[in-house]
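A single protein chain has been omitted from the complex, and every remaining protein chain is retained in its original position.
Coming up: chain A.
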Amino acid sequence: MGDHNQPFLPVSGDPECAPVLGDDVVVDGALHRPQPGSTKSKLLLAVFSGIFVVCLILAGGYDKSGVVKVAQLGGVDELGVGPIEMPAGSTIVRPAVSRGKSAGVSEKANFSPEQLLGGGEVIGDGLTEDFPWNNSMLSWQRTAFHFQPEKNWMNDPNGPLFYKGWYHFFYQYNPNAAVWGDIVWGHAVSRDMIHWLHLPLAMVADQWYDVQGVWTGSATILPDGKVMMLYTGSTNESVQVQNLAYPANHDDPLLLDWVKHPGNPVLVPPPGIHHKDFRDPTTAWKTSEGKWRITIGSKVNKTGIALIYDTEDFINFELKEGFLHGVPGTGMWECVDFYPVAVAGGNGLDTSVNGAGVRHVVKASLDDDRHDYYAIGTYDEEAGKWYPDNPAIDVGIGIRYDYGIFYASKTFFDQSKQRRVLWGWIGEWDSEAADVRKGWASLQGMPRTVVLDTKTGSNLLQWPVVESESLRLRSKEFKNVVAKPGAVVPIKLEAATQLDIVAEFELDKEAVERAVESDEEFKCSSSKGAAHRGALGPFGLLVLSEETLSEQTPVYFYVVKGKNATLRTYFCADQSRSSLANDVNKQIYGSYVPVLTGEKFAVRMLVDHSIIESFAQGGRSVITSRVYPTKAIYGAARLFLFNNGTEAGVTASLKVWQMNSAFIRPFPNL
């Protein structure tokens, strides 16, 4: 091969194929080895367009037939953003895309443009004149009180901790573009986890063992107050290794400068573990032997696992036999987290706490479906094993922290306020072209406290940190607003893009009693969203909506009366009509949520421009949404109460605060 003169057959080394196979080709070298001052993608464009031979001309057309079903991503209840489903066999003039359909529902080849925009609703002529995105729409999307760098790309939260009076937050950051790549550690500090001040980069990719990425890691605070930071590096040969770093000056409360341990890496993939399945070391906790223990996610075939290592100095590690836990079929476990919660609820616990009155949580971010799952169980310290309370909802096959967009999350113990706080990466649900245009991508969720739900004992409760309330400005109360079946009731506010909403709903009792038992098997993602009418729902709020409802984002409850008159409640968000744009997420998602006897339907929502975080039943089920309206922005955004059920009226009481900006900005005078 290779030496023959083959006029028609592309030979090995042909420019069309070679650049994407080799690891040592110019294109890759110029782009993907972060060097100080490296140039970016103009070179790639020149290379690709300059030297490609149109090899595929020879192949001619191809045959598409049949209906396409794209493999859907898993998860207990609902799907996140996944591959776009395409109808095959459609004519070329208008290839169709629909993001309102759910798993396993095949698309038909014949459908009208009106149906494309999801929800089956006709909006004008089904087309939009208002996009492509203009600068006004794009700049509106930036949030007022959620953490985000001034520009460019961010992903996983890293090493959060409280130190010498400051909350520290580090994060995966691309200093060069609004897309993942060239990853380094960004850094910010805050007195209250709300008003963040940007600091210089904490760590850059300047060693052979992290030159291809300074990836995710966690902080451990030693009893003497010193900080150990373990993080994953992607080496010059794409091996995932664990490295140790620590503050250059422990007296600096801002922890500006970091030193990488000269003996790095401190951990390399052990035998039997693939060199690309070994990342995201956790905060360490004390063992009864007085050693420190960490866990690192990985996989063996398709079983996701958490490896355990013990250490006394964070430099020399001993791999413990077996795994902390593993669940077949869940694939790679990223960003594993492991922490205790008090059975009695209340305060959070230091990561090393163990004993009676304590359960342990294991959490994993599943690479397979890009969702965060947790399970509650028992930690056997001596055996180095953890067992779920309920194997049917084990890690990766049970409960998710969040039924919207929320990944790579990580908790830390805030010793100043004795609480466990959860950070989560909130990505974008728009197109890369829009991200490039607006110059940034991704947010962090509002930090949440995490405690065991003492009423159910089988799930966690998440709630925005109490400091979020310091952003509240003027409020308006709406008491006992009635929404009959089919009603949409305006909630008159001075503005509707930066809100903290606390709402309670009650269904008309007689209507509930009268309602016929249904055997409906409901799932948010396979429903018609807010247009899916049942006897007892959907009802809730239309957020970031436009006056004529041309754009609306319903967040709502849907109640099914099942056998023996038991009520089952679902909590959903519906983006099928959230924007007239054609390149944003249009899915419907959510989950079942337990509503106990005597409880009203309750939700708290933080609305901050292009992010909505909705907490149902005190944080028993949480949904984060990224929304990109083209019309329901600035002064045109509205809030409505709605009830699209057919039989029961709904009475709602709400308190709505306007929220201040957090004025996130660079640390002054540095």
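By definition in this document, contacts are C-beta pairs under 8 Å (C-beta built on N, C-alpha and C of every residue); 3 or more make two chains touch, one makes a residue touch a chain; residues count from 1.
Criterion: contacts and distances are computed from a predicted model.
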From "Dihydropyrimidinase like 3", "glutathione transferase", "Pectinesterase inhibitor domain-containing protein" or "Isocitrate dehydrogenase [NAD] subunit, mitochondrial", the hidden chain's UniProt protein name: "Pectinesterase inhibitor domain-containing protein"
Selected from A:S234, A:Q552, A:T630 or A:N644 as touching the chain missing from the view: A:S234
Candidate in contact with the missing chain, chosen from A:H325, A:R370, A:R448 or A:R638: A:R370
Residues in chain A touching the chain absent from view: 1, 4, 6-12, 14, 16-21, 23, 28, 31-32, 40-42, 44-45, 48-49, 52, 54-56, 58-59, 62-64, 68-71, 81-84, 86, 88, 92-95, 97, 113, 116, 127, 131-132, 177-181, 212-213, 215, 234, 238, 240, 274-277, 279, 302, 331-332, 367-368, 370, 427, 431-433, 435-437, 582-583
